[in-house]
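Here the structure comes first, spelled out in structure tokens, and everything after it is commentary.
Complex shown without one protein chain; remaining protein chains in place.
So, chain A:
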Amino acid sequence: MESDNDAPRGPWLWVALFIPYVALLWLPFYNDTRPSFAGFPFFYWYQFLWVPLTSLLLYIVHRGLK
């Protein structure tokens, strides 16, 4: 592959990008109503939680690339 500044500092940083895929595409992790939180069944708040978590992961990778 030609060199460019996207070249990974540590390959583990890029692996971090796969975490949301595993967390959200493996349904047995979260297809449940319990434990509920603030009235939200687990299925819902778990998925909502992955929104800020994904942003955070991307931010960490972004910082790591600088």
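By our rule, a residue touches a chain if its C-beta (ideal position, glycine included) is under 8 Å from a C-beta of that chain, and two chains touch if they have at least 3 such contacts; residues count from 1.
Following the convention adopted for this analysis, contacts and distances are computed from a predicted model.
Trainee: The chain dropped from view, which UniProt name applies: "Exosortase H", "Sodium:solute symporter", "Cytochrome c oxidase subunit 1" or "Cobalt transport protein CbiN"?
Mentor: "Sodium:solute symporter"
Trainee: Which chain A residues would touch the chain omitted from the figure, given the whole complex?
Mentor: 1, 4, 6, 14, 17-18, 20-21, 24-28, 31-33, 36, 38-41, 43-44, 47-48, 50-52, 54-55, 57-59, 61-62
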